[in-house]
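Below is one structure, written out as structure tokens; comments come after it.
With one protein chain withheld, the remaining protein chains of the complex are depicted in position.
Moving on to chain A:
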Amino acid sequence: MGHKDIKKYILHCSLFMMACFLCLFGYIVYLQVIAAPSLAANPMNRRGNAALDITRGAILDINGRELAKSSQPGERSYPYGEIMAPVTGYLGETIGSDGIESVAGNDLTGQSQQLQMLGPIGQAMQSTQGNNVKLTVDADIQQLAYEALGNHRGAVLVMNAETGAIIAMVSKPTVDPTDVESNWKSLTAREDSPLLNRATQGLYPPGSTIKVLIADAALDEKVTDLNEKFNCNGKLQIGNEYIGESHGAVHGNNLILKDALTESCNVTFGTLAMRMHGKGLESAFDRFGFTTPINSEFNESKCHLPKFSSLGDGDTAQVGIGQGETLVTPLRMAMLASAYVNHGKIMVPYLVEEVISPVGLVIRKASPSKWMDVTSEKRANIIGGFMENVVTNGTGGAAAVSGVRVIGKTGTAENSQGADHGWFIGAAELPKGKIAFCIIVENSGGGGTVAAPIARQIITALKDR
């Protein structure tokens, strides 16, 4: 054991530490070069919005009205306040951002990936005025839907069925975006979650509105046909459990599929779901995109579907009437309805119509694109016809507007929080295009009485535009 040996061992240790350091350096190169773009795009990353020396661009509605504006760096006002909050989102140095403020943050601050890649040189080329972002939303319709919800909690989503453009996205309760940062603690603690955009993030049992999908699936799986006569005695017995009809109704024994949807017959749809088994239901939810994320401008919650393969008969029947574990967002239900006026296609929903530079140049314009084919054109017409019957002869009568073809489906979702949630999903063929909508009013009771009239107001307002 001499001095020489010690030097040898020192060399070992040094080489070991150098190797560790080299690995660390390699990892930092990976972090700053390869992983950087995805980290920069992470929604938790507030750096895009933290650009304090830049005057943010305005957020405009489809008619050019200002929904958010800044006159100087760091200042931001929201003329529509809480009404537009689910659309614009909020912004704060310490709280990050949400909504369009977050999604279009780079556009609003005029930053681009290319400029950021240039580092310090990019800083020199950075404009001090961000771009304006023009949305597809119509402030009038938004306001109307917001007021129509009254004192109820809930959400309204209206979209153009042929393009996917969102016309209104209402969520209640909300708070004025200007107040969010100062009240952050109390807002995030509030039991009624005012910062949750219920239209895209609210998860609700779909109730009877899901019967549209079940009818489509049953025809697709060929477990029934258009002429089969169902027998409803008011009760569907499954082992020890049973599914009943609402208000103790009995729909009789002469019920074809069309009538069953019109009357929203639980016995029929529970039966159909059981005939399809978990597998048929799973492929139906897949086909309508409930398991596919929308890769776009929405911070949406993932719909919650049961593990179909392990469901017993009773739970399978519950899926057929939209109860049990199934939880969906209003956005997804509006998209489902849109397929029935759009040849069985669902378009990619979008909010940003144009990005306009400070000098008025259109930098980017939205181009509507198909999201997926969810059903055949023929079946879309059949089910669409059934849904029309719901409005003309069934539970959705309150949504009827003379001179306009309106289709729809009501829903009443039992839930653990108290009175039932009222749903109305549907679509309308207006002179200037087809719209699809979804309305949910929390704890309001039946969808036909509270939600459907809101649809009527929206259709009437849009009809004359």
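Here is the rule we use: a residue touches a chain if its C-beta (ideal position, glycine included) is under 8 Å from a C-beta of that chain, and two chains touch if they have at least 3 such contacts; residues count from 1.
In this text, contacts and distances are computed from a predicted model.
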Leaving aside the chains you can see, what is the UniProt protein name of the one that's missing? Options: "NAD-dependent epimerase/dehydratase family protein", "Sarcosine oxidase subunit delta", "Cell cycle protein" or "Anti-sigma K factor RskA C-terminal domain-containing protein". "Cell cycle protein"
From the listed residues A:31, A:226 or A:362, report the one that touches the chain absent from this view. A:31
Interface residues of chain A toward the undisplayed chain are 1, 3, 5-14, 17-18, 20-21, 23-25, 27-29, 31-33, 35-37, 39-40, 42, 44-47, 50, 116-121, 123
